[in-house]
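In what follows, a single structure is set out as structure tokens and then discussed.
Apart from one protein chain that is not included, each protein chain of the complex appears where it belongs.
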Amino acid sequence: MATHHRDRAVTADLRDPRTSSGGALLDLLTGHLPRVGDGARRHDRDGTFPVEVFEGLRTGGALGATVPAELGGLGVTSLHDVSLALTTVAEADASTALALHMQLSRGLTLTHEWLYGDDRARALAERLLRGMGSGEAVVCTTVKDAGGGRVVTRLRPAPDGGWLLSGRKTLASMAPIATDFVVSARVDVAGVTRSAAAVLPRRTPGLTVLDNWDGLGMRASGSVDILLEDCPVGAEDVFLRGPVGEVADAALAGQTVSSITMLGIYVGVAQAARDLVVSELTRRGGSPSAGVRTLLAEIEARLYALRTTVGSTLSVADHLAYEFDGDPAERGRRMMFDFQRAKLTVNRLAPEIVSDCLSVIGGASYSGSHPLARLYRDVRAGAFMHPFTYPDAVDWLSDATLGGAKE
Amino acid sequence: MATHHRDRAVTADLRDPRTSSGGALLDLLTGHLPRVGDGARRHDRDGTFPVEVFEGLRTGGALGATVPAELGGLGVTSLHDVSLALTTVAEADASTALALHMQLSRGLTLTHEWLYGDDRARALAERLLRGMGSGEAVVCTTVKDAGGGRVVTRLRPAPDGGWLLSGRKTLASMAPIATDFVVSARVDVAGVTRSAAAVLPRRTPGLTVLDNWDGLGMRASGSVDILLEDCPVGAEDVFLRGPVGEVADAALAGQTVSSITMLGIYVGVAQAARDLVVSELTRRGGSPSAGVRTLLAEIEARLYALRTTVGSTLSVADHLAYEFDGDPAERGRRMMFDFQRAKLTVNRLAPEIVSDCLSVIGGASYSGSHPLARLYRDVRAGAFMHPFTYPDAVDWLSDATLGGAKE
Amino acid sequence: MATHHRDRAVTADLRDPRTSSGGALLDLLTGHLPRVGDGARRHDRDGTFPVEVFEGLRTGGALGATVPAELGGLGVTSLHDVSLALTTVAEADASTALALHMQLSRGLTLTHEWLYGDDRARALAERLLRGMGSGEAVVCTTVKDAGGGRVVTRLRPAPDGGWLLSGRKTLASMAPIATDFVVSARVDVAGVTRSAAAVLPRRTPGLTVLDNWDGLGMRASGSVDILLEDCPVGAEDVFLRGPVGEVADAALAGQTVSSITMLGIYVGVAQAARDLVVSELTRRGGSPSAGVRTLLAEIEARLYALRTTVGSTLSVADHLAYEFDGDPAERGRRMMFDFQRAKLTVNRLAPEIVSDCLSVIGGASYSGSHPLARLYRDVRAGAFMHPFTYPDAVDWLSDATLGGAKE
Partner (left out) sequence: MATHHRDRAVTADLRDPRTSSGGALLDLLTGHLPRVGDGARRHDRDGTFPVEVFEGLRTGGALGATVPAELGGLGVTSLHDVSLALTTVAEADASTALALHMQLSRGLTLTHEWLYGDDRARALAERLLRGMGSGEAVVCTTVKDAGGGRVVTRLRPAPDGGWLLSGRKTLASMAPIATDFVVSARVDVAGVTRSAAAVLPRRTPGLTVLDNWDGLGMRASGSVDILLEDCPVGAEDVFLRGPVGEVADAALAGQTVSSITMLGIYVGVAQAARDLVVSELTRRGGSPSAGVRTLLAEIEARLYALRTTVGSTLSVADHLAYEFDGDPAERGRRMMFDFQRAKLTVNRLAPEIVSDCLSVIGGASYSGSHPLARLYRDVRAGAFMHPFTYPDAVDWLSDATLGGAKE
């Protein structure tokens, strides 16, 4: 494994990469940013996925960034650096960052399977990672059942020894270009209902990628539904997890790794809004009015708190993910505790920053074609990052604070 | 003039009409609300104006509500009751309320011209009011020059003794169905640049109603631009005001009457968001989680403060507009002082309420087709109500508080 | 009963009295305000009760303000006007207003007993009211058991047919000068534990008024503990209520009347802070800096929302208390619903206003002898007004909103 920290952190506010591979990813992405930004308005308006951007990222190697170098990728493992990469992309377009997160975070968790899983898991992970590393595989992971969870996606045994998968998934960002899907499902094994993740190529019979994403924001993220009707899944193409409902604090680490880098997306949104304001005020010239000066100072202070909180959280997450060698349950709880506290902070500060930026710019920012109008819609997605919802976070954090043994 | 207050105010939170004519308007609107609500999603998505709704309002008499009874209208004069009517409509669709405000507030200010103006102004006002009262005239007023004010709309003398009007106006809500336009402009008279308002029928040569409204929210309000190219205007079709730049606190009264009833629109938006939440929680049943209960209590408290502040402000505005008989400059300052303080309150509370409602509902509310997604966009328009912007309000309020003589 | 409203409300923000008796009370208090203000700093520093102020109020008739005229008082019944009186006093000193509330609210609730109680209650109420009206009786009511409720104050039968009262009460504002105490207690009657309120003269054997009040703020309010050791209470000196734990929404009306006028105290605190700021900025002269102007505009807007919300709430409370003739349970729920929503608003806005005022004034306001330092401490008492605490308000309001039938 690579070293995850440079000798010394000179900034702690999510500005500089901590690893050389993270730096390489940033450099690589930089060339794509103009195209990302150029299409942002159009894809937002039309709710279309920026296929051309992702084609560029794929051929340029960015989609394999978190694949180990041995398997053809850039070998980025630092959560901090992945998050920083997402911040940078989000400054140009948050939807693109959200879709990119899908691929990059999958690389991280598949690498963990490849290193520590059982034989079947290692083989399956390696196959996917090699595809991602070569640029052939684009992997969309879907966790959430459609319809508020009224229908649960399930694997059931197929006559040929494999499985049949049925259900419907929602919020499958990046699905429009995915070559493979990792679909969470429930499965009964020896009388016990367990969690599982099935891997399906896009061409699988019964798998339909809908074109139904129409969000308030993040409209170019392609977060569509996936319909699964008796899809055949090979016996070797399933990651088996523990029993459903089993409380396993150790698993909180993996859940955190899967999602925590998304915090950077909202840093990027807030930064983009702030940069627009500074650019417009500079263009206007003269001395801004009292209200504008006050808003500006508050924007700067909040953005600073946002960046340092997220940057610190990611740095510590790297340590806990890769260097901590204590109790896995403790690791899981610590990672989730940091993540959730940082997430509440992000979801308070980032929308406040964007809203204050609209107040500085005035009525022009209320036009649907103004970038701030897009940022105002995109930033509100932060509250719905998995896990948790605000009410669930209140429950989890208050329980965790009081020892978790209140019930 | 009608009596503006019932004997006693039983509620002060913008729930009950204060005048019988206001009550009649509310009753009349009630029948139209289902149609308003039914089209809200579609018109918002497509950015189209609800022509059919306004046709119904016109034939039903609602568009003449603020026209004096002598001239064929309902004779509603209470600012409180007009605002309450807009609240009620906004609960179904805020865009419709914003467009309706255009016609209703024009009735109020034209009535003032008809009662107190010079002969030409009285005649012009009466002509427009009779048209509005009979349902034939739908009057769109445009104040704001397009392009950030870089080109100023101007009247210049025409050879025939009338005027020619040129310029471009923006944010002309309800223009798609307007039969007449009241266009603010500058005019040089005897070496002095004065403000004026020119009245033009829609068919006037050189007048083009663009179809270019594409807002972050309020998408069905038809707030398009109006292009004016050497439009002929009759000598008798212009309201002449005082010199540009003249400080006239008395004029603050008219500016307040023109805009203050819009406060009710954002009360309606917040109320609609709250009602959706209560309805959804009731549907879910069971005891809500800790975070939801806390959000709900905060939503209720803020909505209450919002309704009582706006309701009180409108009641006092009615008194100042119709019964105050002191110094007109003092009246203007008091009306604007109340309006701006209430506006800051509205623009803090209403967005907080809507945002908290999204947090209660969760990810489902982030879908573009969810009503809360529309309310989240619509509510942000409140900051851009004329007058003032937030920075201008900071200047005006701090000057007013410290005596207005700081420069 | 007096008429509770002038013909028309010209302002709705707790500035003008609604009844002539309320106006008389305000006029009467005005003469005492200089003395109230003069002693505020000293009594706050030393934690002493302003005995001299209350002696003046007593001999001047203010302590009988809410006693019916037939019984020797001013006959003020309007909750709005009592609250406005407390606002006015609180602008000079909040502790004095808090202590004065004790007497004035008691007059209101005793008048209700005198009008609608059973024979014993009417006689008892009349005796107390006549004393208050003549200036001889100063009545301190104590509700809260000391020690977090671990010991409950109880009445038990005495051999002579009367009662013996034992327990310890806390937060008995105005006790230092009280001539009589109304002490809430539990009593077993015919096998049922009921609530009761026992009336005791100060000289009652076993009754000790401690000198132990040392609050963060409200330091001159004399909110001491009362020790009760086998105090004899006459059979006729007890108001008997319903069974403990009985849910009686009708009783919410009396609870509201007892406490709602305290909202005005925090309006007064916020107003005093704002007035200090404006006075200091006027003294400094020149144009304030950007941050100061913005703070000032926000202070004005919040104070306006605070005043209109509280003023409206009190106006409606007057209607519900005196003119509503529907279901008493509905009346109780409506009164408490308004009260709690207004209370949350007060406890958010008033501390924000005071805190912003400190930010305007700067380091000088951090001196213990600066009036803002006292206001910063006093304003925080608002959260602890009875009923409810913030957590209890969350429960009550969310239940009330969802129909009260969630358990």
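The letters A, B and C name the chains in turn, as written, and every chain counts its residues from 1.
As a working rule, a contact is a pair of C-beta atoms (placed from the backbone, for glycine too) under 8 Å apart; a residue touches a chain by one contact, two chains touch by 3 or more.
From a predicted model like this one, the values you see are computed outputs, not experimental measurements.
Enquirer: From the listed residues A:Pro288, A:Pro328 or A:Gly362, report the one that touches the chain absent from this view.
Expert: Considering all chains, including the one not shown, the answer is A:Pro288.
Enquirer: May I ask which residue of C:Cys231, C:Ala321, C:Ala373 or C:Ala400 touches the chain that does not appear here?
Expert: Of the listed residues, the one touching the omitted chain is C:Ala373.
Enquirer: Can you tell me which of A:Leu115, A:Ala248 or A:Ala297 touches the chain that was removed from the display?
Expert: The missing chain is touched by A:Ala297.
Enquirer: Could I get the residues of chain C that touch the absent chain, sorted low to high?
Expert: 47, 144, 148, 171, 214-217, 219, 288-292, 294-295, 351, 355, 358-360, 362-370, 373, 376-377, 380-381, 383-384, 389-395, 398
Enquirer: Would you write out the residues of chain A that touch the absent chain, in ascending order?
Expert: 5, 7-13, 278, 281-282, 286-288, 292-294, 296-298, 300-302, 304-305, 308-309, 311-313, 315-316, 319, 338, 340-342, 344-345, 348-349, 393-395, 397-398, 401-403, 406-407
Enquirer: Please give every residue of chain B in contact with the chain that is not shown.
Expert: Missing-chain contacts on chain B: residues 289-291, 293-295, 297.
Quick note on the criterion: only the chains that are shown with their structure count from here on.
Enquirer: Report the topology of the inter-chain touch graph, choosing from line, ring, star, complete and other.
Expert: Graph shape here is complete: every pair of chains touches.
Enquirer: I'd like the Å distance between the centres of chain A and chain C, where a centre is the mean of that chain's Cα atoms.
Expert: Distance between chain centres, rounded to whole Å: 53 Å.
Enquirer: On a C-alpha centroid basis, what's the spacing between chain B and chain C, in Å?
Expert: 41
Enquirer: Residues of chain C that contact two or more other chains, please.
Expert: Answer for chain C, listing residues that touch two or more other chains: 293-294, 297.
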